[in-house]
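Following this message is one structure expressed as structure tokens.
Just one protein chain is left out here, and the rest sit where they should.
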Amino acid sequence: MRKIVEHALIIRHREIVPTYFELEFIAPDIARQALPGQFVHLRVTRSLDPLLRRPFGIYNVEQKIGSVTVFYRVVGRGTAMLSDLHTAETVDVLGPLGNTFSIPSTMQRAVVVGGGVGIAPLVYLARVLAERKVEVMVLLGASTAGFLVGRDILKRLGVDYMVATDDGSEGLKGHVTELLERMIDRKRFDYIYACGPEPMMVKVTEIAQQNGIPGELSLEEHMACGIGACLGCAKKVRRPADGQDVYAKVCTDGPVFRIGEVVFNA
Amino acid sequence: MRKIVEHALIIRHREIVPTYFELEFIAPDIARQALPGQFVHLRVTRSLDPLLRRPFGIYNVEQKIGSVTVFYRVVGRGTAMLSDLHTAETVDVLGPLGNTFSIPSTMQRAVVVGGGVGIAPLVYLARVLAERKVEVMVLLGASTAGFLVGRDILKRLGVDYMVATDDGSEGLKGHVTELLERMIDRKRFDYIYACGPEPMMVKVTEIAQQNGIPGELSLEEHMACGIGACLGCAKKVRRPADGQDVYAKVCTDGPVFRIGEVVFNA
Amino acid sequence: MPDRKKKEKERPAVNLAVDLGGIPLRNPVTVASGTFGYGREYEEFVDLKRLGAVIVKGTTLEPRAGNPPPRIVETPAGMLNAIGLENPGVEAFVSEHLPYLAGRGVTIIANIAGDTVEEYAALAARLDGQPDLAGIEVNISCPNVKRGGMQFGTDPGMVREVVTAVRENTGKPLVVKLSPNVTDIVQMARVAVEAGADALSLINTLLGMAIDVEKQRPVLANVFGGLSGPAIKPVAVRMVYQVAREVDVPILGMGGIMSLGDVLEFLLAGATAVSVGTGNFVEPHLSQRLVGELESYLEARGIADVRELVGAAWGRNGR
Partner (left out) sequence: MPDRKKKEKERPAVNLAVDLGGIPLRNPVTVASGTFGYGREYEEFVDLKRLGAVIVKGTTLEPRAGNPPPRIVETPAGMLNAIGLENPGVEAFVSEHLPYLAGRGVTIIANIAGDTVEEYAALAARLDGQPDLAGIEVNISCPNVKRGGMQFGTDPGMVREVVTAVRENTGKPLVVKLSPNVTDIVQMARVAVEAGADALSLINTLLGMAIDVEKQRPVLANVFGGLSGPAIKPVAVRMVYQVAREVDVPILGMGGIMSLGDVLEFLLAGATAVSVGTGNFVEPHLSQRLVGELESYLEARGIADVRELVGAAWGRNGR
């Protein structure tokens, strides 16, 4: 694996629903290597402000054309400036970065739980799982139906999915973790993948542990370098070896961590 | 007169020759008031870097559609970022700023001398002079023919012009001030307007004073506010009242100064 | 329509007024000395009397021509200036600019600077009798010509001398504007308060320079200049936070304010009021916009009084 910096040509950039953007660019060297769970680190402007790159999970990869797609939400200045980039312009991409979701060979029925834009990196995972013929169900959560991410791709892949919305505008009215609780016995999942806001991850951890099901979470932390050099992205984890709490680097030790390993609220 | 800040819609933005851009935007309140010699102060990005606005002379105005055009050369980061703006995007414009060229009622035959992009504000002046039926000749100088600015507009206006290029690729091979020296007796100009690099302005001043012809120069200085508040744009001038050297503000006391008033190299 | 009226009535009235060491401000947003001229320059963009106060260009005893150009240069997210205190002198200020602004109902704070303690004292005395003046900001980031050019604001002994001298010569509220170019800003603040400051203003510019790579020499004719703008905001917020926790007088915070978020940062750090400086150059109506945005923010959050925000970032979670 080699990390690459590319000035990647943008071939598609559209606002799917207000503030949610899909950005596809040509980065063959990154596409070739990209594993589910990994992320790319984008420079949103040539200017010195905002200065730092912004990390985004890999949402999809098209090997044929060597493209990588990210799915992001405009939440601040950096993402706002990113959304100003036009098709046929280039974006400065560093990647693929981070570790990857593991796909245990013993796994039978996986469940993938995504909240908000947290679903983005899980769509690529679902695709890889489907391609490997692993039985997989995706549970999507959002505040309202319009903000459910990735359904079109999942449909195309023929991946089963269910949805929960806070306002009940589609699927279950409530949190996606309630959906998980309801399905977990019925479907006898034996592996859980999750990505979303911290309270969701805490709840997923709880459910997984109560049911004795292993799994993995994808975390976020503010990042500078993205390659393990600045030590800026520390997150507390319990070292399996000795049960000691230590700081892990989300960018290189993660972003994927085992359920139970992460020490939340610390 | 009222200074305005507008988020002006860009209706035309093209690279005329490499690094030379014409930018037209809709700013009716500025267009209505704009006088030749005045400038607009543009914010080239939403980012905090580059932070300051950039001043550009008013190159043309179309009252019918309420547009203002500037003509600029990419020389650094700010102008490079400006050149990235697209048609149908907006640009943050402050203007019209500065004083204006005076058009003495006694004037018979004016000569307008422009070097490089310095010609930009003079094109609008030439247009106003032509509209007022003042006899005017424009002398254009550039390093090479491709960089001669504003000929299309002058042609359209039916304004006489002559050119000089450093490499002789068009017109006289040499400086535009040589053209001025050659023409000055023949044409018996009685007023000189000039804008261009400092050595050119020094030479124009010399020629004007030798021939006892009054006139005006448009100056440049680094600017922050553009409205007389920061005192950043100081230029030394000889106060006519008492012959004392004082600092004038290029943004509000200028950018137009009388020939002889400016103290160069100080 | 009736619904709308009702809504407006229900709109909670928020208090924006604050007291800056005896200077009543109708709201916490002022404009910083040297970045707003004498107010006039901004009249087309800002309704001056809607601002908390206008702090005018630094005034010296005698007129000053200022430094030769170039006087300014842009830097990443900031700028350097070496204006050299160009100003028409205190007499012109008192006879021309003060009456003009006073006639428009503006809260006016003067800003004074000198090369010697005596000059500071004389300036204070000259301004003391001016009924239209709400207060005096004392800029101590000037080189002390008598002591070899070291800045007054970087030596605690000199800070004490200058502030004492000014205090003895005026009953006006005194806002002492500290230099950030020091090892221990809290020490300077304490000395200024002991010597009679009613409020503290921070920060002035950081000392910096830029080099013209083509010409292989400093860009500014003065070699060094003062760094201002968003680049310095983290240093400014830090100093406000440090000082506000240690002194009992109100603080006027500034350094890189460009947005409502920036205003809130300074208030939360412990500033009672703020000044918009370099931001005025970028967006001439910024100060007034921020007054409106601050009011809307308080209303939307149901915060009845802006003073509830002052220092609210202190000591949460054991910090």
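A few notes on this one:
The letters A, B and C name the chains in turn, as written, and every chain counts its residues from 1.
Following the convention adopted for this analysis, contacts are C-beta pairs under 8 Å (C-beta built on N, C-alpha and C of every residue); 3 or more make two chains touch, one makes a residue touch a chain.
Since the model is a prediction, treat every value here as computed from it, not as a measurement.
Between the chain not shown and the residues C:L51, C:L80, C:V176 or C:V282, the one that touches is C:L80. In the complete assembly, the contact with the undisplayed chain comes from C:L227, out of C:L227, C:A273, C:L286 or C:V306.
Think of the hidden chain as still there; on chain A it touches residues 2-3, 5, 43, 48-53, 94, 221-236, 246-247, 266. Touch with the hidden chain on the side of chain C covers residues 75-78, 80, 154-155, 181-184, 206-211, 213, 216-218, 223-225, 227, 229-235, 237-238, 241, 256, 261, 264-265, 268-269, 309, 312-313, 316-317, 319. In the full complex, chain B touches the hidden chain at residues 48-49.
Heads up, the rule we're going with is that only the chains that are shown with their structure count from here on.
Note on chain placement: the centre of chain B and the centre of chain C lie 36 Å apart, centres being C-alpha means.
Chain centres here are Cα means. That of chain A falls 53 Å from that of chain B.
Centre-to-centre, using mean CA coordinates, chain A is 46 Å away from chain C.
Shared interface positions of chain B, i.e. residues touching 2 or more other chains, are given as 48-50. For chain C, the set of residues touching two or more other chains reads 76-77, 230.
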